[in-house]
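With one protein chain removed, the remaining protein chains of the complex are shown where they sit.
Order of writing sets the labels: A, B, C and D. Residues in every chain begin at 1.
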Amino acid sequence: MIELAGVSRTFRTRSGDIEALRGIDLTVAEGEFLAVIGRSGCGKSTLLRLLAGLLPPTDGTVLVGGTPVTRPRRDVALMFQRPALLPWRSVLANVLLPVEMHGGKRAQHRERARQLLDAVGLAGFHKRLPHELSGGMQQRVALCRALIQQPKVLLMDEPFSALDALTREELAGQLQQVHMDVRPTTVFVTHSIQEAVLLADRVAVLSERPGRVRHVLTVDIPRPRSFGRNAHLADVATCVAELTDLLHDTDAPAPIRIT
Amino acid sequence: MIELAGVSRTFRTRSGDIEALRGIDLTVAEGEFLAVIGRSGCGKSTLLRLLAGLLPPTDGTVLVGGTPVTRPRRDVALMFQRPALLPWRSVLANVLLPVEMHGGKRAQHRERARQLLDAVGLAGFHKRLPHELSGGMQQRVALCRALIQQPKVLLMDEPFSALDALTREELAGQLQQVHMDVRPTTVFVTHSIQEAVLLADRVAVLSERPGRVRHVLTVDIPRPRSFGRNAHLADVATCVAELTDLLHDTDAPAPIRIT
Amino acid sequence: MPEERTSSRWQVVALPAAGATAAVGLWWGITVIFGIRSFFLPAPPDIIASFRAQPAYLLRETWATVSETLLGFGIGVVAGLTIAMMLTAWRAVERATFPLLVALNSIPKVAVAPLLVVWLGYGPKPKIVLVVLICFFPIVVSTVAGLTSTPADLGELARSLSASWWQGYFKVRLPWALPQVFVGLKLGVSLAVIGAVVAEISSPNQGLGAVIVLSGSSLDTPLAFAAIVLLALLSIVLFYLIVALERLLLPWARAISA
Amino acid sequence: MPEERTSSRWQVVALPAAGATAAVGLWWGITVIFGIRSFFLPAPPDIIASFRAQPAYLLRETWATVSETLLGFGIGVVAGLTIAMMLTAWRAVERATFPLLVALNSIPKVAVAPLLVVWLGYGPKPKIVLVVLICFFPIVVSTVAGLTSTPADLGELARSLSASWWQGYFKVRLPWALPQVFVGLKLGVSLAVIGAVVAEISSPNQGLGAVIVLSGSSLDTPLAFAAIVLLALLSIVLFYLIVALERLLLPWARAISA
Partner (left out) sequence: TSSKAEPAAAEKQADKVTYLTAFGAVGRDAFAWVAQEKGYFKEAGLDVTIQLGAATGENLKGLAAGQAQFANLDLIGAWILAGKGDYKDFRTIAAIHQQSLVSIVTLEGSGITSPKDLEGKKVGAATGSVNQLLFPAYAKLAGIDASKVQWVNAQPPQLPALLAGGQVQALSTFLIGSKGIEKAAGGKKAVILPYSKYLGDLYGNGIITTAKIAKENPDLARRFRDASLKAVKYSIEHPDEAAQILKKAQPAADITAAVGEITLMTPYVSSGAAIGAMDQERVARAIATLQAGGLIPAGLTPDAVVDFGLTPKA
C-alpha cells in the first residue's frame, strides 16, 4: 500500500538547509500497522507529511496504493501532531469537517461523530468551542476527526501525546479494535515504546537527524494485545527492550549545514 | 510555600458553566517537588494557572510564599502545556525573553541560555525561528525559557509530552539534577506515572472533572533516582501500581451543567 | 489578574457620552474664549439653531445621503470581497492587477466625480458609483491580508482533507479572515459616507454634501456644520452597526485572543 | 502539492507590466471606438503629449505633493500608532474617545480643507494637516485590530512573566500586530496622497491637486489626467515601498501562514 524508495527531504531556509530525512526505504503492506519511533526532531512528522502528500520529497519516490503521491488523497487521513481545530466550529462541527469536505451528507455522519466523541470521553462537550477544552480534550477531537474519515490509510502523529496514562491505554485499545475491524493501513508515530509494541505489526526506528531507517522490528504477538495483563508479557518485554536499545544506540546528529 | 485551601474554579461560558476544580486543599513545602496526575480534562492546567496568578479562583484561597496570589509573580515560572513561542524571535531570543522582561542584562544570561539549549539537544538551532522546529524541539525551547528564570516556584504543565521516551528520560534526569541543586518548589503536571514517581516527593492524584484531590502519595525513595536501573525497583513498582489504581478507580465525571 | 470582562451599562453608555460632552464643551469653550466668529467655526448652539430652523429639509437630505451610502457600500462590499478572493486565488492575477487597483484607488475621487456626472447624469447613480470606488479598496486590502494569514496548520488541514479550492476558501480561509474583513468593512463604511458627500459636493443636487456646498456659497457655516454633525452621527451609527455585527458573528475571535 | 514559492523575475516584472499594458490598451481602445473627445476622456497619447509639453513644471508640482504627503503620513503614522496604543491600553479611553475618532474621521475632508486654509494660510501647513487627518484612521483601526488579536497563549505568556504593560506591549502585542499595522499603513499611504490632493484642490497654490483644479478651469483635461497619472504612479511607488518594508521586516508572518 505504501512504498518509500530512497526518500530524502531537506528544508531550505534563509539560515541554511536542514536535512530532515535521508534515503528512507520503507514498505507498508495493505492493512498493516506500522509504528514509527525516533528521537525528537528526527523527521517523523516530516515522513507523515510526505505520505499525506502535503510536502514533496526532495529526492526519491513516495507511492501510496501504487501511484506516486503528488497531492493529498481522500482515502488517506492524517492526524496532526497539533490538534489544528477550527476555533469557530463546535467540537461536533470540527469532527464533521472531513465529511463536509468530502461531500458526504452531514446528517448521516452526525450520529457516527457523536458516537466517536462519546467513545473518547467527550460526551457533553459536542457543542463546545475548541478553546473551552483542555489540551488532551482537543487532541481527542482531532482523533475523532481522523477516524470519521474511515480512510484506507491512517497516518497518526503522536495521537495520544497529550493524554494521561489511563486515557491513553483506553484509546490505544479502541484504536486496536478499529484496526482489527476495518484494517486501515496505519502509520503511527509515537514516543511510547510500549504503545508501539502494543499496537504495531512492525516498528520502524528512525535514527537521529537526518532521519534514516535504523531498523524495522516485527512484533509477533497475537492480537488483541493489552498493557501489562496479557499472556505474552515476556515477548512484549523483549520487544520493548530491543527498541529501547535501538533508540539509545545513537550516532551523533549530523551538524546543521549553514549555507 | 504553596497553600491551596478550598479552591474551586468554574468557567462561565455562553453555553453553560464548566466546573473545572472543586474544593482543592493542597500544600507544597518550600523546595518540595509535587507531581500532579489526573485524567485529561480534570483541571490540572487550570490548577497551575491558578497558582501562577493567571486566573482567579471562583472560591477558596491560593497562597504562594504566604501571600495571596492576585497576579503573576516574578519568582514563579510557568511552563505552559503548549510551547507558546514568539514566532518572530529566534530560539535563543525566545529563551531570553524572561530575562528581558525581568530587566536582567541579556548579555549575562546569553551564555546560560546557550548552555540550556545545548543541554536539551538544541545545539545548532539557536538562531532558528520556532516554525522551523519540530513539535518536541519547540517544547524543549519552552522548557529552557522556564528554567532560565531560576524561579523559587517552578510550575510545569506536561513539559515532556511531545518528547520521545529517551529524550524524556534524559531531560527528567536533568530536571532532577536541577531540583537537587537549586531546590525550586516544583509543581509538575504529567501524564506519565513513571515520571511522577521518578521525580516527585509527593504525587497528587486528581479525580475526574470537577477535579478534586483524591489522594496525595508520598514517594519515599532516595535520590538520585533513575528509570529502571536503580536499587529501589520494588518501591518504584509499588508506587506506580498504587497510582495506577488511584487513577483507574474512577467515579463518573460530573455531568455538564447547561444553564 | 483580570476578572471576566464585565461591560456594565455604565461603561457602555456613560463613557461615550462623557467623551462626547467633553469634546463639545471644549469646542464651545474655544469659540467663546477666542471669540471665533460663527462663519469660521460656529458654536454648538448656532448649529442646533441651524438644525431647528429646517429639520425636515436636513432630514430629507440626510436620507438621500444614507441611501446612496448604503447602496454603494453594499456593492462595494460584494465587489471588494470578490476581488480579494480572486487576488488570493491566483497569484498571477494579483501580480498583474493589484498595482492597477492601487492606481485606481489613488485617483482623487474629487477629480473623478465630475467625469461620473458627465457619464451618469446628476441623479444618485454617479454618487453610488463614487461610493463603490472609494470603499472597495480597504475591504480588498484587509480581506487579502486576512486570507493570506491562515495559520499554517489550518491550511495544511484543509489541504490534507483534499478540500477543493472553494471548500478550503469558505470553510477555512474566509472564516479565519473574517475579523480582518471586518476591519475593512469598518474602514469602508466610514469612507462610503465620505464618498457620498464628495459626489454630492461635486454635483450638489441632493444630500448633505449639497447642503454643505449651498451653505458655503452663502457663508452659512452653521448650516454646513449642522450637515457635518449629521454626517458624523450617520458615520457613528453605521460604524457601530458593523461593530455589533462583528460581535454577534465572531465571538470566537475574541475568545481566542488575549 | 505546492513547491517552495519561487517568484521568478518574469512574474515580478512581466505580469504587472502586462496588466498595465492591458489597462492602458483598453482605455485607449474605448476612447477610439466611442470617439470620445479628449476634453471628456483624453487618450493616452494626449496625456503623454501634455506631460512632455511641460515636464519640469509637472515634476515640481509632483515634488510638492510628495513632500506634503510624506510629512503628513509620517505624522499620521506616529499619531495613529500612539492613539491605537492608548485605545488598547485603557478600555475606558477607548469607550470614551473612539466614537469621537469615528466622528472626526467621518467629517468630509473636502469640507474641512477651507477651514484649515483660514487657520493655517495658503502654504503647505493646511495640506499636511489634512493628510494627517485623512490617514490616521485606517492606521488606528488596523492597529487596534492587530493589538487585540494577540493569541491567548502569547498573552498569558506575557502575563505569566509579569511583563510590565510596556514590555507586554513592545515585546509581544505590537510585534504580533505588525502584519495588521502594515494593512493600516498601506491604506493610510494611499489616503495620504489623496489627502494632499484634496487640500491642494481646495487651496490650489502648489502640487498636483492645483494642476488638476487649474487645468480644470482652463478646460485642459489632458493636463488634469497627466497629473492624475503622476498621482497614480506616486501612490503605487509609496504603496509598494511599504509592501517591501513589510517583506523585509516580517518574514516570520509569511512563514507561519499557509
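In this text, a contact is a pair of C-beta atoms (placed from the backbone, for glycine too) under 8 Å apart; a residue touches a chain by one contact, two chains touch by 3 or more.
Bear in mind the structure is a predicted one, so any value in this text is a computation, not a measurement.
S.K.: Hey, which of C:15, C:201 or C:232 is the one touching the hidden chain?
M.R.: Candidates C:15, C:201 or C:232; residue touching the omitted chain: C:201.
S.K.: Would you indicate which residue among D:104, D:214, D:233 or D:249 is in contact with the undisplayed chain?
M.R.: Of the candidates D:104, D:214, D:233 or D:249, D:214 is in touch with the missing chain.
S.K.: If you put the missing chain back, which residues of chain D would it touch?
M.R.: Where chain D meets the chain not shown: residues 37, 39-40, 54, 57, 114, 117-119, 121-122, 202-205, 210-211, 213-220, 223.
S.K.: For chain C, which residues lie in contact with the unshown chain of the complex?
M.R.: 37, 39-40, 114, 117-119, 121-122, 201-205, 210, 213-214, 216-220
One rule holds in what follows: only the chains that are shown with their structure count from here on.
S.K.: With centres defined as the mean C-alpha position, give me the chain B-chain D separation in Å.
M.R.: One centre to the other, that is 49 Å.
S.K.: Among the residues of chain A, which are close enough to touch at least two other chains?
M.R.: 53-54, 71-72, 82, 131
S.K.: Could you list which residues of chain C touch at least two other chains?
M.R.: 152, 154, 156, 158-159, 253, 255-256
S.K.: Write out the stretch or stretches of chain C touching chain D in their complex.
M.R.: Chain C reaches chain D through residues 11-12, 15-16, 18-20, 22-23, 40-41, 91-92, 95-100, 102-111, 114-115, 118, 137-138, 141-142, 145, 148-152, 154-156, 158-159, 173, 179-180, 182-183, 186-187, 190, 193-194, 197-198, 201, 209, 212, 216, 224, 228, 231-236, 239-240, 253-258.
S.K.: Given the complex with chain C, which residues does chain A contribute to the contact?
M.R.: 49, 52-54, 71-74, 76-78, 80, 82, 84, 86-88, 97-98, 100-102, 129, 131
S.K.: What residues on chain B touch chain A, complex-wise?
M.R.: Touch list, chain B to chain A: 11, 13, 15, 18, 37-41, 44-45, 81-82, 121, 124-125, 127-128, 132-137, 140, 158, 161-168, 191-193, 244, 247-248, 253, 255-256.
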